[in-house]
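Quick one: the structure is below, and I'll ask about it shortly.
== subunit A ==
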Amino acid sequence: MSLVWLPGLLLLGGVAAWIGERGEARRAHTIALVALLAAAGMALLSRQQTVLPWIPRFGIRLHLSMDGLSLSLVVLTLFLGIIAVLTSWREIAQRAGLFQLNLLWTLAGTLGVFLAADLFLFFFCWELMIIPMFFLIRHWGHEGRVRAAFKFFLFTQVGGLFLWLAILSLAFLHYRQTGVFSFDYQDLRNMDPGFEWGMWLMLGFSIGFLVKLPAVPLHLWLPEAHTQAPTGGSVILAGVLLKTGAYGMLRIVPGLFPLQVQAAAPAFLGLGAVAVLYGAHQAFAQKDLKRLIAYSSISHMGWVLLGVFAGTAAGYRGAVMTMLAHGVSAAALFAIAGMLQQRVHSRDLDLYGGFWESAPRLGALTLFFALAALGLPGLGNFVGEFLALLGAFLVEPWVAFVAALGLILAPVYALTLVQRSFHGNPQRAMTDLTLREGLLLGILVMTLLILGLRPDPVLDFAVARDFVPWVER
Partner candidate 1 sequence: MTILLFYLAAFVAVIATSLVITRTNAVHALIYLIVSLLATGFVFLLLGAYFAALLEVIVYAGAVMVLFLFVLMMLGLGRDGEGRERELLQPHLWYGPAFLCGVLLGEWGILFLGWSQPFPLHAVDAKQVGISLLGPYFLAVELASMLLLAGLVGAYHLTELQRRPGA
Partner candidate 2 sequence: MSAVPLTHVLMLSAILFTLGMAGLLTRRNLIFMLMSLEVMFNAAGLAFIAAGARWGQADGQIFFILILTLAAAEVGVGLGLALQIHHRFRTLDMDKVCELKETEP
Partner candidate 3 sequence: MSWPLPLWFIPALPLAGFLLLSLLPLSSRAIAWIGTGSVGLAALVSLSEILAPAVVIHQSLDTWMSAASLTIPFGFYCDGLTRTMLGVITGVGFLIHLYSTAYMAGDEGYRRFFAAMNLFVAAMTVLVLADNLVFLYLGWEGVGLCSFLLIGHWYRDPANGRAARKAFIVTRVGDTALVLGLFLLFDRLGSLDIQTLLAGLEPHTGSSWLKVAGLLLLGGALGKSAQFPLQVWLPDAMAGPTPVSALIHAATMVTAGVYLLARLHPLYDLVPDIRLLVAVVGGVTLLLAGCSALVQSDLKRALAWSTISQIGYMFLGLGVGAWQASVFHLMTHAFFKALLFLSAGVVIMALHHQQDLEAMGGLRRRLPGVFWCFLIGVTALAALPPAAGFFSKEAILDRAYEVSPGLWLLGIGGALLTSLYGFRLVLRVFFGPEKTYPDGQRPSGVMMMVLVLLSGLSLVGGLFPPLALAEVSTPRMISLAGPGVSLLGLGVAGWLWYLRPQILHGWRRWPLMAVLNRFWLDGWGFDSLYHGLFVQPYQTLSRINRADFLNLPFDGLVGFNRTLHAALLPTQNGRLRWYATGMGLGVAVLIAWGLCA
């Protein structure tokens, strides 16, 4: 089946949910779920490549292609999309159809980003996912949603501007060199922009992606957006949207500028190490549960940077694994945060405590995901962090040494999270997991265990073939 249908189905599904809601939220949720399941089925049946003409005058084509990396991320996206819909089942009662429209369109944009082999299309989808996300935060968010939504929008949009300028310049360079307009990834890959120019262009791409990742000085939108977004939005944001930035750093940047990346790798490694430490430190400082998780995401994304720019096979595998595992673990933690907020009507950890007594199952699962976040061996995140750190160590031992301090800081925040919410004197009773919530988290537990104990089949499949480690280790 044509790959265009993959995002296309979600776009249509969104519209269907909107129209089909007719005053009953459940109907919209069901439609969204069906659309996602259908897309998931389709993802496994799709063909590898679809090329359709779009704007021939500028050599722009609807060129979608799917390899292992894309497919893994597509599956992750759809999987977390389903989780997001399930977490919204109760939470979103107002204008549920519109909510699902935005959710599905965001996911469609994300799928487009993961599949696009044409940089114009890539950028188109990049923008497509930002705007509905803005509305998700703006309309269904919590108390500070307006500010958070605008912050999110401005940061990612400015990042997008850099990205767009870089893409355009690259296309123009191609035009100047060959006389043909092309935005095709392969065409642009095969072109040599010259080292100096390539450096600037790489910087443009990197800024766009690093904002989304987010890397440390550009991360400021994330804590607020996460905190204010509705649970489903947070799940998508942490689980999938950040991965688009990582995907860019993982595939596009090293693919387009292999030489420049090698030259700039130490800087990126340093950035990664800083992100790991700063994110972990800031996570510990937070009182707001969702902010805490958001900062932990920043820390985890630092591992991705560290892994990719190590330039070793181990590092790259670690980065891919971190992406997948963090997608699952962060999504789960946000889902839990949503559940807690629904029960306690607060995200303030100072008001939490002693929930274990009345909700031991929720507590155990929170503990599980917190342990995943701190990188307990046997769970997916460990494999990612271990390989990423190993990869970095082989290249820059000192950077790895500094980043390894993150291993110490991670339990500080992760355990604080569990202890401040579930341990201590019980202050209030709450209902334990419902069946729906239990199932939802149970699936995520299984996923993390599989990723953690059998990472090889996943990694062998998911690692992009077109990545060439520039350090032979």
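A quick word on the picks: all candidates are chains of the complex that A comes from, given by their letters.
FYI, contacts are C-beta pairs under 8 Å (C-beta built on N, C-alpha and C of every residue); 3 or more make two chains touch, one makes a residue touch a chain; residues count from 1.
Keep in mind the model is a prediction, meaning the values are calculated, not measured.
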item	value
Candidate touching subunit A in this complex, from 1, 2 or 3	3
Residue ranges of subunit A in contact with candidate 3 within the complex	216-217, 219-220, 223, 281-282, 284-287, 312-314, 317-318, 354, 356-357, 360, 364, 371, 376-378, 382-383, 386-387, 389-391, 393-394, 397, 400-401, 404-405, 407-408, 411-412, 415-416, 419, 422-426, 453, 455-456, 459, 469, 473
